[in-house]
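A protein chain is absent from this complex, but the other protein chains hold their places.
Should a chain be cited, it is by its letter among A and B, assigned in written order, with residues numbered from 1 in that chain.
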Amino acid sequence: MILLGRLGSILATLFLLSVIVFCLQLLLPGDPATILAGEDRSPETIASIRERFGLDQPLPIQYVRWLGNAVQGDLGMSMRFNQPVVSLVLSKLPVTFQLATMALVIAILIGVTSGIVAAVYAGTAVDQTLTVLSVFGFSIPNFWLGILLIMVVSVQWGLLPASGYVSPLVDPWESFRTMLMPAFVLGSQLAAILMRHTRSAMIEALNTDYVRTAYAKGMPRRRIILRHALRNALVPVVTLGALEFGQLLGGSVLTEYVFSVPGIGKLLVDSVFNRDYPVVQAVVLCSGAIYIVLNLLADIAYVVLDPRIRRGRSA
Amino acid sequence: MSAAMPLLVVRDLGKTFVRRSGLPGFRRVSRVEAVRGVSFQVEAGETLGLVGESGSGKSTTARLLLRLIDPTSGEVLLNGQDLAALSAGALRARRGGMQMIFQDPFASLNPRLSVGYQLAEPLVVHGLASRAEARVRVAGLLERVGLNPAHARSYPHQFSGGQRQRIAIARALAIEPDLIVADEAVSALDVSVRAQILNLLADIRREQKLSMVFISHDLGVVWHVVDRVAVMYRGRIVEMGPVKAVFEAPRHPYTRELLKAMPVARPGGRRPSTAPAPGDEAAAGRGCSFAARCPLVEPGCREREPDLVPVGPGRTSACIRAGDVPVFSLGEGMIPPASRERLRRLQDRFLAGRAA
Partner (left out) sequence: MSTKAETIAAHDGLLALLWRNFAGRSGAILVVFFILMAATAPLVAPYAPLASDWNAVLQPPSAAHLLGTDELGRDVLSRLLWGAQSPIVAAFGSVALALAIGVPLGLVAGYAGGVTDAVISRLTDTLLAVPGIMLAIALALFLGGSLLNATLAIAVAAVPAFIRLARARTIQVMAEPYVEAARSVGVRTVRLLFVHVFPNLVPPLIVQATLAMAVAVIAEASLSFLGLGRPPPAPSWGSMLTVGKDYIGSAPWLSIWPGLCIFLVTIGFSLLGDGLRQSLERR
């Protein structure tokens, strides 16, 4: 029942998002019909375009037209590829999804483990080094990191390919090799964030009376750390949840471009270079929608998992 | 008492809080009647105590008096003027008639503003003084409450709890109100500091003929400070009268429970039976709200809620068995009667000495 209310607010947000995306094109200087006409500037073409797209109608009506089309899955045609925008975007989505998943796994592995280690050795040189590294990971521009890695790993050492994409369905190992560097770059920032959160969560957990008693009772250190590590390490990962995905989507833009990975990030960059406005709008809309839907799923999961909330009132 | 109009008249004051939870379309609404049908009067120069356990509605009443929150029903008349009828601007001006001292000395002063600024603010806001004049008056206020005027430039965290409460008192006095509402003004202070602050309040009340509404859950403090007392339970006043009479011969079972629960500072004294915790949201039945915990309860109690009726000279009670409430003796057998008398005489002499 609460979910129905959530659904309503989701729709409101999506609606607002669509308005914002629509309004983007209002920022373009010049006449939209001329822009859409592209190369062919003859008055007849421009006039027919104006009529076809209803560009002479008042704005709210234009918006409703656009929205109506959008809901049916039509977001216009890509000016560059002469392909429906929606199918273009959807075709690139799986690649980005693969990249993001790999990045997430890497981020969790690196971030959480280093967070635990830093917490266990809190205050020592190990901790300080790791903390410094996390600041680095957070501050380094991902496209520069990508360039550096290509420079070293691909050009100098020839270990991994600098670009290209192989579908995991075709050749899983090659797919893994091509994606490893971009996934690492994409995940590095997230790893830094996770490391800090895990570290503070672990430090807090290690200082609880429960743990101190266990230690005093003679429980081997490793067992304590492991038991608590797993439980507490998952907490920041879960709480950051959908936020992480938004981060990854954002980071994918430049990372995919640098490594020539054909996902929606690279699509966005190419469209920027091509001034392919409808595609840019669609990617923005799509990314926002994904984030919103993920949030909704997370809320659903939360409600299902926590019976107190389901009942609507805590005891 | 003179036949003149009482300074503060509260009639049938009520406040119901509505909490809407859940999302649009699936709201749950819960109503909490924090204050119901509260009526009392305070004469000029008089101090009325308002006692009760937490959740009884005392603090809500305080805020209703100052119109920090709006009542759902009833009226508050200060010097005969109904505060509800005033516009926001006039109300702000009228608020000068009443000021409040809050419970937490650490939190009722803005940590980022200097003490002098916060003391001058009431004057400046009400247009009673220019900046320069305000500075002089602030110095005077600080002296009045026993602090060094040079510290006007200091910040709250540089003072101790007792000192901050003095500052709070100074702030309340700044615009020379007719009535001060003290909401648990000493509850957060150490016992030794408490006495100082209470003495300060007594001095000020005497010098400036201030009226006061003194709210507290601590009956021991109330005993020494107020002239009359009103006992609140679950948002209603259940007993009211001169403090000595009410505390020695309570006419409502709840008052007696409160008195019994007072901790007595004597080693070896038996801990009194603890009253069951409040907050049991028993469905608001038709009868007396205290029926569930009352030792004197009888079938008639659950039929209708008793009204506040006179049960003696200047005393009222909301209990149908008011006459059956046993007399209360401080310490109930813990202090031998002869010592008790002596203690009382000492207390009276002390209070009389303070008044001199």
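Going forward, contacts are C-beta pairs under 8 Å (C-beta built on N, C-alpha and C of every residue); 3 or more make two chains touch, one makes a residue touch a chain.
Nothing here was measured: the structure is a model prediction, and the numbers come from that model.
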item: Chains on display which the left-out chain touches in the complete complex; value: A, B
item: Contact with the hidden chain (one of A:70, A:112, A:181 or A:292); value: A:292
item: Omitted-chain contact residue, chosen from A:49, A:112, A:130 or A:150; value: A:150
item: Interface residues of chain A (partner: the chain not displayed); value: 9, 12-13, 16-17, 20, 24-25, 27-29, 135-136, 138-141, 143-144, 147-148, 150-151, 155, 162, 246-247, 249-251, 253-254, 258, 268-269, 272-273, 275, 277, 280-281, 283-284, 287-289, 291-292
item: Sites on chain B contacted by the missing partner chain, in the whole complex; value: 66, 68, 92-93, 95-96, 99-100, 102-104, 107-113, 118, 121-122, 125-126, 147-148, 151, 154-155, 157-160, 163, 168, 171, 174-175
